[in-house]
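One chain of protein is taken out of this complex; the other chains stay put.
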Amino acid sequence: MNWSWFHRLASPPHVYALAARLTPWFAWPAAVAIIAGLWGGLVLAPPDYQQGDGFRIIYVHAPSAWMSLMVYVTMAVSAAVGLVWRIKVAHAVAASCAPIGASFTFAALVTGALWGQPMWGTYWQWDPRLTSELVLLFLYLGYMGLRAGIEDPQRADRASAVLAVVGVVNVPIIHYSVTWWNSLHQAPSVMRLAKPAMPLAMLLPLLLMLLGFTLFFVALLLVRLRGEVLARERAASWIREVVSA
Amino acid sequence: MPAERLEVENLHLWRGEHHVLRGVNFTLARGACLEVCGANGSGKTTLLRTLCGLAYPEEGRVLWNGENVRQDLPAFHEALVYLGHEPPLKSDLTARENLHYWIGVRRQLGEAELAAALTRVGAPDWCDRLVRTLSAGQRRRVALAAVALLPLPLWLLDEPTTNLDTEGRELVGDLVREQLERGGMVVAAVHQGLPQSVRNVTRLELAA
Amino acid sequence: MRAFFDMGGYAAFVWPAYAVTLAVVLLNIFWAYRALERSRTEARRRLQVQGERR
Partner (left out) sequence: MSRPEGTVAQAFRAVGEPTAPGTAAGFAVSMPRAGALEAARLALLRDLQLAFRKRGQLVQPLAFFAMVTLLFPLAISPELARLRELAPGVLWVGALLGSLLALEFLFRDDAHDGTLEQYALSGQSLTALMFAKTFAHWLLTGLPLALMAPIAALSLGVATAALPGILLSVAVGTVALSLIGSIGAALTLGIKRSGALLSLLTLPLSLPVLIFGARATQLAIHGESLLAPLELLAALAVLGITLAPLASAAAVRISLE
């Protein structure tokens, strides 16, 4: 098992070229999966016996919520790798993740509120999942705020990496305490996100959407990563042909 | 106890676009002093901070007794004293209190020893006044008392003679000479150079 | 076809939800490429400055 494969992942020129080459391989499959998922979710899937067609919001809410958490964990893992082994590319990945994760956390909040309205009668009902999502948004904002606050790029990378790791340790604790807090004051809300007995016609589109969004995230990450890698590279020779192209 | 020596190989460090350390190389044996000269901004402070492990070089290594300092940084820190160009003193404490806390964190320190160091730097009559009320030269002397209380193999001094009168500069010369005589090493970033009384000094010029 | 857009009476919630998500998707695509372009021009500028100084 030669380690050169892993070693190449840490070298900026290889990563830049690899990212440029791989982007379409993730972008197009993502588009196909999402379109298929939308078609399945909006047209083929039967309406929910309780919420009628209102439940179809799940096809955008669940993937957004999944993205918000998956992207944060990806950010924290790459931040930790960058911190421990001092790999600039890992910090570039973490920096690329933040805006993507934050925007989809916002999407999850809005779609969640829009879904909650018909069921609860109000847009915001301090449902434990949505409250945790809101706190996650603040974690993203804190991360991006810290990164913006520090001028020196290398120090910004390493300081925000510590915050990302501390944040990811706290995410489960926050979720547990919010759920615990919610169960004190109200009966658990009736919002069933992923119903266990979901018929295949409903479930399949959801899985397609989750796959599509994940592929879309990787494509986006690869685009942003090229920019972040360039920003961290001093006037190295390989930049010359890449930039002038 | 292997003979202490400090080897610095091919140090490169950038601050953003500015290539501050451009391939610094030197080896320092026991009892030797290295004078680092250069205009402002030529990287003297950055070099000292890289030597002690505070700053991280993009390329190159610092070896202590043949071993990369990054292997066991705390052990390397136990063998060195770093004095920045600002004496690290709390202005709301007296000189004596400052030393008691600062040096006490690193070694057991008796009152007698502390008093002796204060006397040595000419501080007995003002060492119980708040540092806030002391002049820059007096503050520098308190920092020199601290260095005198830490007879460790490697001293990294950033412009130790600033704000000092001639008598103060001689004091720095004496302290460095004693350190070299007991087999220690000194790397000093200086503007006008250390007093002539110091022997066995090699000069390293950092181009701006 | 009208029934489809009506979403069983929930149109006022389903379509805005899809609209917001679409907006976030498009915003991300635009944002990512703009950031890449900005880094490339920044790198190009650094190369020129590097060129002049040597």
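Per-chain residue numbering starts at 1, and chain names A, B and C are given in the order in which the chains are listed.
Following the convention adopted for this analysis, a residue touches a chain if its C-beta (ideal position, glycine included) is under 8 Å from a C-beta of that chain, and two chains touch if they have at least 3 such contacts.
In this text, all values refer to a predicted model and were calculated from it rather than measured experimentally.
Peer 1: In the intact complex, which of the presented chains make contact with the chain not displayed?
Peer 2: The chain that is not shown is in contact with A, B.
Peer 1: Which residue among A:178, A:221 or A:242 touches the omitted chain?
Peer 2: Answer from the full complex: A:178 touches the omitted chain.
Peer 1: Using the document's contact rule, name the residues of chain B that touch the chain not shown here.
Peer 2: Residue positions of chain B that touch the missing chain: 1-4, 22-34, 37, 52-56, 74-75, 77-80, 82, 84, 86-93, 97, 100-102, 104-108, 150-153, 180-185, 196, 199-207.
Peer 1: Touching the hidden chain in the full complex, which residues of chain A are there? Just list them.
Peer 2: 83, 135, 138-139, 141-142, 145-146, 149-150, 152, 154-155, 158-159, 162-163, 165-167, 169-170, 173-174, 176-178, 180-181, 184
We take it that only the chains that are shown with their structure count from here on.
Peer 1: Between chain B and chain C, what distance separates the C-alpha centroids? Give it in angstrom.
Peer 2: Whole-Å distance between the two chain centres: 53.
Peer 1: Report the inter-chain centroid distance for chain A and chain B in whole angstrom, where each centroid is the mean of the CA atoms.
Peer 2: That pair's centroid distance is 48 Å.
Peer 1: With chain centres defined as C-alpha means, what is the inter-centre distance between chain A and chain C in Å?
Peer 2: Centre-to-centre distance between chain A and chain C: 15 Å.
Peer 1: Can you pull out the residues of chain A that are in contact with at least two other chains?
Peer 2: Where chain A meets two or more other chains at a single residue, that happens at 234.
Peer 1: Multi-chain contacts only, two chains or more: what residues does chain B have there?
Peer 2: As it turns out, chain B has residues touching two or more other chains at 17.
Peer 1: Inside the complex, what are the residues of chain A that reach chain C?
Peer 2: Chain A residues touching chain C: 42-43, 47, 51-54, 56-57, 60-61, 64, 99-100, 103-104, 106-107, 110-111, 114-115, 117-118, 216, 220, 223-224, 226-228, 230-231, 233-235, 239-240, 242-244.
Peer 1: Name, in rising order, each residue of chain A that touches chain B in their complex.
Peer 2: Its residues touching chain B are 86, 152-153, 234.
Peer 1: If we count contacts the way the header does, which residues on chain B are in touch with chain A in the complex?
Peer 2: Residues 14-17, 56.
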